[in-house]
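The full complex has more chains than appear here; those shown keep their coordinates.
Chain naming follows the written order as A, B and C, and within any one chain the residues start at number 1.
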Amino acid sequence: MTDFPNRLLAGYRNFMSGRYTDERERYRLLAEKGQKPHTLLIACCDSRAAPETIFDCGPGELFVVRNVANMVPRYEPDSQFHGTSAAIEYAVQVLEIDNIVVMGHGRCGGIQAALDPNLEPLSPGDFIGRWMSLVRPAAEQIQSNNLMTASERQTALERVSIRNSIANLKTFPFVRNGIETGALDVHGAWFDISTGELWVMDEQGDFMRPELNGVDVQAEQTSA
Amino acid sequence: MTDFPNRLLAGYRNFMSGRYTDERERYRLLAEKGQKPHTLLIACCDSRAAPETIFDCGPGELFVVRNVANMVPRYEPDSQFHGTSAAIEYAVQVLEIDNIVVMGHGRCGGIQAALDPNLEPLSPGDFIGRWMSLVRPAAEQIQSNNLMTASERQTALERVSIRNSIANLKTFPFVRNGIETGALDVHGAWFDISTGELWVMDEQGDFMRPELNGVDVQAEQTSA
Amino acid sequence: MTDFPNRLLAGYRNFMSGRYTDERERYRLLAEKGQKPHTLLIACCDSRAAPETIFDCGPGELFVVRNVANMVPRYEPDSQFHGTSAAIEYAVQVLEIDNIVVMGHGRCGGIQAALDPNLEPLSPGDFIGRWMSLVRPAAEQIQSNNLMTASERQTALERVSIRNSIANLKTFPFVRNGIETGALDVHGAWFDISTGELWVMDEQGDFMRPELNGVDVQAEQTSA
């Protein structure tokens, strides 16, 4: 017997007796024919914002990158290991996904760390400090705004960071090309953990609540 | 109005009228009190292997990193951006999670690419090529084994890669320290997309089907 | 026959045959016994944000000040005409209202003018320019934030301005005294014209969606 965490085994048992039983054939086909997800979703590691849960997606739908604060670095063709860039390259060039969605969320610990002027390195490697330095200039500008509350500054940086990631996405030649040919759409979204509200980004970069009336009917047609 | 993908909006609508309605209070408390996940789960981006689905986990349970082929690099305290290392640092040092699970899966596109001797760069940046070079030596050794079938070589490298990630995890001083003090357990798992089978790693590094009988009762006690 | 605007006369006719007929006795009593409103509501002149409509209030409930951008100046006991200060004084000292609510709203023209670096005086008197100078320092700080979109800057200043008005309210000795003795509560609110959403201010000055479940039952008890 292994000491694998018991509550994960219990959860797996629920999966097998429930969802997997219902979708056995779908899993079999996805294994045989390969995945063909429609969307690359770049999300945060946060335990409260799982993309498959929020978008009620089944197996085969979302190719998901999750890193702290759902960040995309700029296109840097050097010799380093770029986990997020590798996933983007694979999703666009091999899987030929239709959409890229960068989804941030409220109360993000990474963004909170970026806005903390007294943050000490969490370890000698200071990995979080370096990773969050991707939004350092924006964080500093927002930090200095003493008219907004701490919570408003946090939401502001969460949204600035999504726009920043989307701008960085467009520095990848194959992403830019996909947008230009119409093969690829890039979107931003922000999830409010507290209320369950989803906000989506419009063309000006503003976040708004989407209209959900009539959406399900169209979706059924799309997936039929 | 935005052109946010319709099927994601339809899924979000399902989430709001279904799961969110049932768990509204849980989300509210998780927002108010912060997350306290029990497990850091390092998984692949693959659309067919979402950890929350496979382990039937709700909001607040899993802090999830997803990159191509669920890889962990070695501890490298340099000045680069290390997304995966940053997430591990945050999960262990700030969230004080109890478990780290590295979960691989069958038919992994990243592993397949690593085993392809003729793979061309997917873009001038060759991000996937560089990212998968983390398992290059292992891939080359397995590639040269002409007694195993292509499918067997793939499964072999998927499992070697999980063991490799776990070994790299242990190069992080704070992970090693957590294991030594008993505060942290590190596990491997492998999910077979085709059959839905979960295999977990034992102390020798072998993968086996876990015993599920009696598991759910204990789980109920844990969450009570 | 007068040339009084026809659509106002038509609306008045609707009022008389509808609402007034239903509430004839309430109006008669309010005339006989005088008004005893529970709330002083300081709102904007905007035609899309009438307090009685948004809070579904009948005659006798809200004592309403409306000026451009729902602003409260600081306590200035000089010899000038202070319309808003006079209304606050009358509401607190004569009517002894229980609550003061400062309600701002989205897409406020006054706030938009305050954020426009090129705004020309609208007339030689430049009344709007002078009136909006009450939030000039805040407007300048927010104007300089080039990471937020124009729409985000506008919402930020709308909320800063509400907090500013509430801070100014507390410079009036009789308001401060009412708060200290518990006779008076001061609140902020922000109405989103586009979606109909109401956001209310919490003790930290943050705006959040109020919980409406169960509210009507309590309200019936309160008004019974």
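Keep in mind that, in the parts below, a contact is a pair of C-beta atoms (placed from the backbone, for glycine too) under 8 Å apart; a residue touches a chain by one contact, two chains touch by 3 or more.
Since the structure is predicted, the reported quantities are computational estimates derived from the model, not experimental observations.
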Copies of the one sequence in the complete structure-file complex, 3 being shown, number 4
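In this text, only the chains that are shown with their structure count from here on.
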Between subunit B and subunit C, how many steps is the shortest route if every step has to go to a touching chain? 2
How much rotation, in degrees rounded to the nearest 5, is required to superimpose subunit A onto subunit B on the basis of Cα coordinates? 180
Interface check for copies subunit A and subunit C. Shared numbers divided by all numbers used: above half gives same, below half gives different; which is it? same
Whole-Å distance, subunit B centre to subunit C centre, using C-alpha means? 52
Where the centres are mean C-alpha positions, what is the separation of subunit A from subunit B, in Å? 15
Per the touch rule above, subunit C residues touching subunit A in the complex are 138, 141-142, 145, 147-152, 156, 159-160, 163, 194-195, 197, 204-206, 208-209
Within their complex, state which residues of subunit B touch subunit A. 1-16, 18-20, 24, 27-28, 30-32, 34-35, 37-39, 45-50, 52-68, 71, 73, 75-77, 79-91, 93-95, 98-99, 101, 106-107, 109-110, 113, 122-128, 130-134, 172-174, 185, 187, 189, 192-196, 198, 200-203, 208, 210-212, 215-216, 218-220, 222-223
